[in-house]
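Every protein chain of the complex appears in place save one, which is left out.
Every chain is named by a letter (A and B) in the order it is written, and numbering of its residues begins at 1.
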Amino acid sequence: MTKASAALLDVTGLRTRFHTPHGIVQAVDGVSFSIQRGQTVGIVGESGSGKSVLARTIIGILAKDGSVTTTGCLAFEGRDLLKLPEREMRDVRGKDIAMVFQDPMSSLNPVKRIGAQIGEVLKRHLGLRGRAAETRSAELLASVGISLPAERLRQYPHQLSGGMRQRVAIAVALAGEPKLLIADEPTTALDVTIQAQILDLLRRQQLARNMAMILISHDLGVIAGRADAVAVMYAGQMVERASTRSLFHSCCMPYTQALIRSAPKLPDPPHTRLRAIPGRPPDMLRPPAGCRFNPRCDYATDVCRATQPMLSAADADGTHLYACWHPVGGHGVLP
Amino acid sequence: MRCIRELVGLTVGAFAFALIGLQPCGAAEPAPRDGGSLIMATRGQVQGFDPLTTRAANRETTMAGALVFSKFFTLDEQGKSIPDLATSLDNSPDGLTWQLKLRPGVKFSNGAPFTARDVAHHFQRILDPSKNQAFAAALGALKEAVAIDDATVEFRLAYPWAAFPSIFSADSYLFWVMPAEHEDSAGPDLNRRPIGAGPYVMTEWKQDDSITFEKNPNYWNPNAQHLDKIVIRFLPDPTARFTAVKTGDIDIFYEPLGKQVIEARNDKTLKVMEYTGTGAYTLNINTSSPPLDDVRVRQALAYALDRNVELKVAYDGVGYLASSFWGPGSEWNCPDVGYPEYNPEKAKALLKDYGKPVKVVLQSQPTPTMTIPAQLYQSFWQKVGIETEIRNIQGGPSYISPVLRGDYQIALWEVADVPDPDFQVYQAFFSKSGGNLTRINDPKLDEAIETGRRNLDIDVRKKAYCDFSKEMARQMPIMLRIQSIYFAITQPRVHGIPPLRRGVVRLNEVWVDPK
Partner (left out) sequence: MLPFFLRKLLRLILVLLLVAAATFLLLNLLPGDVALSLLGNEATPAAIAQVRAELGLDQPLVLRYLHWLIGLLHGDLGRSYITQVPVMESIVDRLPVTIELMLLSQGFALLLAVPVGVWCAYKAGSRIDRLISSAALLLLAAPVFITATVLMFLFALKLRWLPSTGYVPFIASPLSNLAHLVLPALAIGLSEWPPLFAVLRADMIKTLQQDYIALAKAKGLGPAFILLRHALRPSSFTLVTVSGLQIAAAITGALVVETIFGLPGVGRMLTGAVYNRDMMLVQGCVAVISVGYVLINFGVDLIYATLDPRICR
């Protein structure tokens, strides 16, 4: 498996289950994909499809009290992170893998100065403290486009705007010089006018640092020009995976198709009303039998309702995978 | 002039008999040791040392004052009068003039001489009705006190007063003499800056916490000063006081509960002091408040009480039933006064004779020592058809005031242990006295009280008080419960506490083994 060993992160058959009082929630249900150094993989799916749970599973910050179980394999540089003892995993987090959260209003600690929030990563992983840490923090802030970085270090999050805060959050994530950055809907909570800036910042940093990135969004438009490959998630499962180009040009899954349609086109003015996908995502406590998308799918047939489609290759080299009994390529994109 | 010794000796000789229930003191006590300190814990707190400020004194105050102010005469364990600050008291044949000779060379704790002028000044001060009418009334016959020379005070009476000499050996806050200049100049601070001629000086007083005394360097009789330091601590919670005496944090636990006495008796590491006094726990009846103005109702109330049950339930069986104010150990005791025995049938008959339904209000305090008896009475009276409403009033002045004002029907009370009956009986039961608690107005009682007050013949007086007790049992203005009984639990290292007459622990000559 030369290909797999070359990958920075190789996810195979990952399953994450929540044991709730009402039953088991299969939030991530058999997800596999890999990401190379310096590559960006976009993960897209409606709200509730398990993107955040997938991200948190990878970085290992889900509850450890037995209410969550994870199986599968998470090979990071050849080591299975799922088998790594918590103590060693702590050295991976923040250093090898870092994360940017959706809402910068809530992901920064409101009662800690910004300097401290960056500094603790520098101290934890790089052993920097005092002056050195301060200088480095200021550099980081400057690199994410924050003016007067030295003053900002002494400020609290509430003294900054939302966009600024997300920049700080990115600085925090970059502080440990990570090899993989997971950005979980980094712009969803932000003003539309700033979204592009933040996304471009992330892209620039990713390229400059030759850092791999998992860019998560419910909006394909966000991912369109910024990811090398895209994985589509529905109800905890990965239903289509392809290079960005291939996905946009010849998607196979009706769900992907619907996502592409609902994504705002770049020429659209901001706040264009999206064409929402009809119906609601399934109840994750009782997902439908067969293809999970079948209650909402225009092409659903009896086989869809009875049996789950497996991932199959759409092209010769097997880089475009999809799970559907009736791939859209076969009957063309509906008007 | 007759010598006072006779009179005082006689009056006070009674106490030799009053010592029933005292622990055997057969084993010869070793010679007193000097030095060390002692802590006594009490329930109440010391009120102060100026009678015009405090206007009344609880036992804690009396005990504290006794350390700072010696009496003119003290009584030994046999009740014999011993000269202390005074050496003699002589009277004129008509009994109207008395001369008190002071011990020469006595000094106040501040070094000033203790003179007749100071004593006379003090008496004049408390006799001044513009300062306090009650004291003037209580001292009845005493008109004035005059200093004849440095060492002689002359007391002039309006009429012969048999009990007069006893005031000079009484444990009363009224007779705490301070230097005349101090009494005049200290103002409101007089109450908390006592200067006396007694064996101890008050060195610290933390209100509501503790009061500390140290040896008076100017005391006239250093042989009788043993302890270096005495602390009286106010610890209202009896459980805490008991714990403290068990752990040795305190040396004397004053006023234990019945069950604690029983426990301490079985504890080899503790000593129990016990004294059954004259006086009694009582139920006062307001005879001016219908239906209690009818003697049949009052008698019925008394017949309905099963006092033996009360003794067992409320006092853990520790104590004796009372039938008059003066118990079997007292000189003034009258053996058979006809106090009603438990007889519910008789009570019912009396009520039937009275004819109307009877409903009474019983004033009590919300403490276990009061509520348990109160509920017992309620049930006793219920059995004979008397309806009782219990009115609980928190202790202190608010409890006392309604009784003094006559704004009550039946109230739990206590008649104190006193050396001479006159003072108390006149005050509380003479029809024209200001302190007539029960509002009783009975010519036979008045006659007996007058005789007891004015006659100088001890036998006539005894008979008068016997008549008084019998008439009280008939008129029933006050129901008697348990004879006054006083307890203290001490560490074995404490020696030299005289009998707890009037419930007072006299610490003047106490000494302790080293810890």
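Following the convention adopted for this analysis, contacts are C-beta pairs under 8 Å (C-beta built on N, C-alpha and C of every residue); 3 or more make two chains touch, one makes a residue touch a chain.
Note that the structure is predicted; figures quoted are calculated from it, not measured.
Trainee: Using the touch definition from the top, which of B:F114, B:F234 or B:Y465 touches the missing chain?
Mentor: The single option touching the absent chain is B:F234.
Trainee: From the list A:A27, A:L54, A:A75 or A:M99, which touches the chain that is not on show?
Mentor: Once the missing chain is taken into account, the touching residue is A:M99.
Trainee: Would you mind spotting which of B:T54, B:S289, B:N441 or B:N455 touches the chain that isn't drawn?
Mentor: B:T54
Trainee: Can you tell me which of B:V361, B:I400 or B:I458 touches the chain that was removed from the display?
Mentor: With B:V361, B:I400 or B:I458 as choices, the missing chain is touched by B:I400.
Trainee: State which residues belonging to chain A touch the missing partner chain.
Mentor: Answer for chain A: residues 56, 59, 61, 65, 90-95, 98-99, 101-103, 106-112, 120-121, 124-125, 156, 158, 169, 172, 176 touch the chain left out.
Trainee: Under the stated touch rule, tell me which residues of chain B contact the chain that is not displayed.
Mentor: Chain B touches the chain not shown through residues 41, 45, 47-48, 50, 53-56, 130, 132-134, 137, 188-192, 206-210, 233-237, 239-241, 243-244, 246-247, 249-250, 394-398, 400-401, 404-405, 434-435.
Heads up, the rule we're going with is that only the chains that are shown with their structure count from here on.
Trainee: For chain A and chain B, what's the span in angstrom between their mean Cα positions?
Mentor: Chain centres of chain A and chain B, defined by C-alpha means, are spaced 91 Å apart.
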